[in-house]
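Only one protein chain is missing from this complex, and each of the others stays in its spot.
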Amino acid sequence: MWKFIVRRLLITTPQIVLLSAIVFILAQLMPGDALTGLIDPTVKQERLEELRVQLGLDNPWYIQYRDWVAGIVQGDFGRSFIYKMDVTELIGQRIVNTIWLSVVSVFFIYAIGLPLGIISGRYNDRLIDQLITGYTYIGFATPIFIFGLIAVWIFGFVLGWFPTGGSVAPGLDPGTLEYYLSKIHHVLLPALSIALIGTVGTVQYLRSEIVDTKQRDFIITARAKGASESRVYNRHIFRNSILPIAAFFGYEIVNLINGTVLIEQIFSYPGMGNLFLESIVRRDTTVAITLVLISGIGAILGALLSDIILSMVDPRIRIK
Amino acid sequence: MSNTLLEIKNLKTSFRIGEEYYAAVDNVSLNVNKNEVLAIVGESGSGKSALAFSVMGLHNRAKIEGEIVFKGRNIANLPSKQMNKFRGNELAMIFQDPLTALNPLMEIGRQIDEALILHNKNMPKKKRKEYIIDLLEKVEIPRPKHVYNQFPHELSGGMRQRVIIAIAIANQPELLIADEPTTALDVTIQAQILDLMRELKDDLGSGVILITHDLGVVAEMADRVAVMYAGEIVEIADVETLFENPQHPYTRSLLSSIPLVDDAQDKLHVIHGIVPSLKNLPRQGCRFSARIPWIDESAHEENPELHEISPGHFVRCTCYKHFYFPEENKEEQNHDTAQS
Partner (left out) sequence: MTLLKVDDLKVHFPIRGGILNRKIDSIKAVDGVSFEIQPGETYGLVGESGSGKTTTGKAVMGLNKITGGEIYFKDELLNAGKKVNIRKDIQMIFQDPYSSLNPRKRVLDIIAEPLRNYEKLSKKEEKKKVQELLEKVGLSPESILKYPHEFSGGQRQRIGVARAIALKPKLIIMDEPVSALDVSVQAQVLNFMQDLQKELNLTYLFISHDLGVVKHMCDRIGIMYNGRYVEEGTKEEIFNDPQHIYTKRLVAAIPDINPQNRKENLEFREEVKNEFSNSFNNYFDEEGLAYQLKPVTDTHRVALPEKG
């Protein structure tokens, strides 16, 4: 298993290097450069050239790439042109919010998905399964932003059960109980919106895994031993069906990163997704590039996590 | 009779296809005695596996009619809670494919242990482990202590089949049902597994139902043989009689269609037509009649029954009296066979 994990880690490094190169090239291809957005349009052309030389923007691309990577390694992602602050600092606040939202969303995804998938798979083709499957079809068909908008309208504006924006009520001191309760209150609706739509894949996947496992030969062996129905399910079917779901965990995180972009916008939730859209609309290149890089690395690490989980839980990979 | 372990009376096992029920096992009666191997022979679609699954109560959605009397108690249609007391305990089963019959995510030891826990709740854990290691030794698995902690994928097919046998005999079953136990194995491994099963049977004094399509295995293992065709038993006899003096046209056809190692036949006999599917079973008359069309229709009974032609030797339908092989028009027959 360790060999597998080490090998997998070794593959990850070139993946990240390649990703950074692609992101850098994309940034270079964008019209204008760091100065275009920064400078007063009335500034003279000569002054612009001077500034370019000063900032190293006239260097060949590989030098610029090297400087950029060197900066990143030291934690310097550049400066935001809009907020006039370091990208690191700007993202620092947001990233905590997004991770918080993601963790709560993942919790709900599994809290909803596992029981529904298990019920649906165990009682397949009965009424309860048809209801759950119906829900998953609706979930697949509904775009997350529409669902989010409806949720914010009904539960936020009409019923007023949940706040409609922000990540915490203003004026609370961090560390107090009220502060944390408020954080939970703010995250609940966006997280549930993500989870209710995001979980349908898990439900269907788990359902089909269970239906599949149910018909495997070793289940008959278990029954022939005299195992009760509940034992057959708990010891044999679920364990074997949940394995691929567990392995999917890392990819689920990748999906979330994409899901939060829209949801944060709808709920005016100050996270990375919100910032990302804003930075694109306002051409805050440094911020946009950094966010693409971070979510790309997140995706690579998510896939890595999935493989590591699989290697730990599946004896066929573990013992080699 | 006190020697009878299992008595099946008029068993009919039907499955629903669309709106209707179709019988995979039809009106089967037989009995198995203690310390006896009863082989059930037939080709795919004959209903032999459906019969075994009916006895074990392993069918999910089948309609079971008739009686399955095990040690004086009718276990047909028993609720699974009560059935679970028999299954894996007094009644055990060995399966065909050792590669898929074990849980891939569970250690060998734990899979055997499960059979013990379910029926020996009071046995302490340490005792169970010792017992399992003894059991692994008994089924001739080398390094049993090591194997105890291994996973199925680390063992060869032959070894896995031994584990499956160990699971089946864990609680010293009185009746052991083996469903094609050696079909998936190599010849030399097959010989070893059959030897092992024979020894265990003598050890435990269990009755064995051996389901197989391999007449060689039958000749090596069985005391008595039931031949099944299209859901029915067409012939039952003790093993010597069946091989020396087969009567039913199907038994005779089957025997002459296998390539023998001992004497070389020039041409193998080919049974005309194909095995009818569950939906296309003839509902009336001799079910084999369509496959011996050169035999006069009047040779068949309208409602064929099993006739005892000598003590313990039963044959269905009277057509056996009139049966002969149509050697002369073989070419034509060959051709027809493929067309149908």
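Order of writing sets the chain letters: A and B. Residues in each chain are counted from 1.
In this section, a contact is a pair of C-beta atoms (placed from the backbone, for glycine too) under 8 Å apart; a residue touches a chain by one contact, two chains touch by 3 or more.
Here the structure is a predicted model, which is why all the values come from computation and not from measurement.
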Inset, instruction - Kindly state which of the options B:Ser49, B:Gln111, B:Gln190 or B:Ser206 is in contact with the chain not pictured. - result: B:Gln190
Legend entry - Residue of B:Met83, B:Val163, B:Leu196 or B:Val239 in touch with the missing chain, whole complex considered: B:Val239
Inset, instruction - Touching the absent chain in the whole complex: find that residue among B:Leu215, B:Ile295 or B:Cys317. - result: B:Leu215
Legend entry - Contacting the left-out chain in the complete assembly, out of B:Glu43, B:Glu107 or B:Glu154: B:Glu43
Inset, instruction - Name every residue on chain B in touch with the hidden partner chain. - result: 43-44, 157, 186-191, 194-195, 213-217, 219-220, 222, 239-240, 243, 253-255, 257-262, 264-265, 267-271, 274-275, 334-335, 337-339
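The criterion applied here is as follows: only the chains that are shown with their structure count from here on.
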Inset, instruction - Determine the centre-to-centre distance between chain A and chain B, using the mean Cα coordinates as centres, and give it in whole Å. - result: 54
Legend entry - chain A residues within the chain B interface of the complex: 216-218, 220-229, 231, 235-236, 239-240, 243, 314-316, 319
Legend entry - Complex contact set, residues of chain B against chain A: 56, 58, 80-81, 83-89, 92-93, 95, 97, 100-106, 111, 114-115, 118-119, 151, 153-154, 164, 167-168
